[in-house]
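Every protein chain but one is kept in place in this view of the complex.
So, chain A:
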Amino acid sequence: MISNKLTHLFNRKSTDLLNIFFTAGYPKLEDTTIILNELEKSGVDLIEIGIPFSDPLADGPTIQESSKIALENGMSIEVLFNQLETSKHDVPVLLMGYFNPVMQYGIEHFCKRCKEVGVDGLIIPDLPLEVYASQYKHLFEKYDLCNVFLVTPQTSTNRIKQIDEFSNGFIYAVSSASTTGTKSNFDDASEYLNKLKSLNLKSPILTGFNIKTRENYLAACKHVNGAIIGSEFIRQISNPKSSLQDTVKDFVSSIKND
């Protein structure tokens, strides 16, 4: 059994979980820890940091663009670990990244460094369940890292149950089968989310992709344990109306309404 900040969070809280995603090293290289600290202060429940990749297949234009700029800024796995090492945080942190950069870094070394810098979970969209289960599960567990899988409205019930069995953090339910942030409206996914809920899975469910407003957030939280906001947050920090800190703070309070 994995025991870390993420599993402790789920033991403590199971409703209205707010998860914010941002890209490491964006808008500027050194902004990673500024954003991380401000998000924590603003009271988000968990944070997902994207490791930029040159060819992000599952991401829409907003996150692609932020990844490109982050790479130009000099972001890399090593730089990110060094940044996280120097920043104290108590909020659960997940890293989201594509498989190739992790593989080149060395999977075990990567897992070890994650634990050292206070990372609790990983989302690697192009690491399929079968490969994870047969080759990497023991490594992730050795370093207390939860692995998070995605499900979509096209995922069969059997597949969802299989994914649940191998999940030790939460399940990331995509609200519509789509790359991140490309639809203009949060789809009314009630039926799908209720179906997920009715399966009585052991893992909490957070839903993401296309959540932009407090209304979307509340709608999602009615059905599942929480919501993930990515592209919209990136758009906010791309065009800050005030300082980066204030932009982060204002956005989070607009969602939480406190």
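As a convention for this text, contacts are C-beta pairs under 8 Å (C-beta built on N, C-alpha and C of every residue); 3 or more make two chains touch, one makes a residue touch a chain; residues count from 1.
What we mean here is this: contacts and distances are computed from a predicted model.
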Chain not present in the shown complex, as UniProt names it (candidates "AzlC family ABC transporter permease", "Putative Carbon monoxide dehydrogenase, medium subunit", "Helix-turn-helix transcriptional regulator" or "Tryptophan synthase beta chain"): "Tryptophan synthase beta chain"
Residue, one of A:S54, A:N82, A:S190 or A:S254, that touches the chain absent here: A:S54
Contact partner of the left-out chain, one of A:L17, A:V174 or A:L193: A:V174
Contact residue for the chain not shown (choose from A:N11, A:S156, A:N239 or A:N257): A:S156
Of A:I2, A:L71 or A:L244, the residue in touch with the unshown chain: A:L71
In chain A, positions touching the absent partner: 53-58, 60-61, 64, 68, 71, 76-78, 98-105, 125-129, 131, 149-152, 154-156, 159, 163, 174, 177-179, 182
